[in-house]
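Every protein chain except one is present and positioned as in the full complex.
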Amino acid sequence: MTTARAELVLWAAQRVTAVFLAGFVLVHLVTIVYAVRGGLTAAAILARTHASIAWPAFYALFVLAAAVHGAIGLRTIAAEWLGWRGRGADLSIAAIGLALAVLGLRAVAAVAA
Amino acid sequence: MEHLKVDVWRGGAEGAYQSFEVPRRASQTVLDVVTHIQRFLDPTLAYRFACRVGMCGSCAMTVNGTPRWTCRTHVDKVARDGTLRLAPLANMPIVRDLVADMREFFDKWARARGQFTPTRTRADDFAKVDPRSAARQEADLAIECIGCGVCYAACDIVKWNPAYLGPAALNRAWTLQTDVRDGARAERRRAVEGDAGCHACHSLMSCTELCPKALSPTRSIAGLKRQSLRSLLGVKEKA
Partner (left out) sequence: MTIGRTRNHPAYWAFLVHRISGIALALFLPAHFLALGTALEGEARLEGFLRWTEQPWVIAAEWGLVCLLAAHLAGGLRLLALEFLPWREWQKALAAVAAGFALLAGLVFALAR
């Protein structure tokens, strides 16, 4: 994954996921502020996520966008601050992205069920 | 008479700072200080200068941690506590003392296809470029670069990413991408994309902050990024 074209695609993917995440994060911030008023309870959280398929769907998309965005970001930081580049680095970063996505989707399933 | 304590890098990659005491004078520039050291204190000191009036950029070096033109830097402005620390430009191998090896700086310029590619011959009519057109105004904002290397020395991405072409090379590439006469714009776009090219820029803007000609490589690189994204999405370039 080291051709200039591939790197351009990664850079573009990070910007595109950033645009989606901007919307998702705004919704998330507003939701957080709304949810913590008067104390946070599991019952309240689950009532919200069970109420409609929209919430789990939203969070699933959120998770996928965050996993892609975060992994590409970490790749850049690893290259620039740790000098870690090349095939090994790319595969490790891909694994991290995958792990984030899996953990995240598991969490979505946990609150959607 | 007041004196300045001046620490000067001596040697190559291996070396040390050597201290000199230089008489302080009114309206003194850092270049005056370096010249004094070489003429009266240590003739073996190696340093670069040419025009000494802020036009050529040859005297660029690191003054108290910041890359600047020594002929355009007043001692009063930088020697707050009566001391100066002089080193060659960062991000470049050291030839000796205050002289940096600029070969890779210019090699990257070539790798970014920073050369004009003509499409007309002497048999053709002159190309007509309206200086007020948007494209030409963009090019004109960036065209005054004289390759002094200050931006390259200031850029942390150059420091962290050895393959990065750097602000000067990319800035020059932009002036050609906005030049309606140039015939190699597609190839140049490919030459400046990727982790070694414009996409490695994180808009730190140290280049823009320090450019002695008040250019904005960040602005030029943003233009390259936009062109590259448009090409990825299949949007055709105008003219």
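Chains: A and B, in written order; residue numbering restarts at 1 for each.
Just so we're on the same page, a residue touches a chain if its C-beta (ideal position, glycine included) is under 8 Å from a C-beta of that chain, and two chains touch if they have at least 3 such contacts.
Just so you know, these numbers come straight off a predicted model, no measurement behind them.
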Of A:Leu29, A:Ala57 or A:Ala95, which residue touches the hidden chain? A:Leu29
Touch with the omitted chain, as defined above, among B:Arg48, B:Lys108, B:Arg172 or B:Lys225: B:Lys225
Touching the unshown chain, chain B contributes residues 64-67, 85, 154, 156, 202-206, 208-210, 216, 218-219, 222-223, 225-226, 229
If you put the missing chain back, which residues of chain A would it touch? 15, 18-19, 21-22, 25-26, 28-29, 32-34, 36-37, 40-43, 45-46, 63, 66, 70, 73-74, 77, 99-100, 103-104, 106-107, 109-111, 113
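To be clear about the criterion, only the chains that are shown with their structure count from here on.
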Using CA atom averages as chain centres, what separation in Å is found between chain A and chain B? 38
Okay, in this complex, where on chain B does chain A touch? 157, 160-161, 190, 193-197, 199, 228-229, 232
Per the touch rule above, chain A residues touching chain B in the complex are 3-5, 7-9, 11-12, 15, 79-81
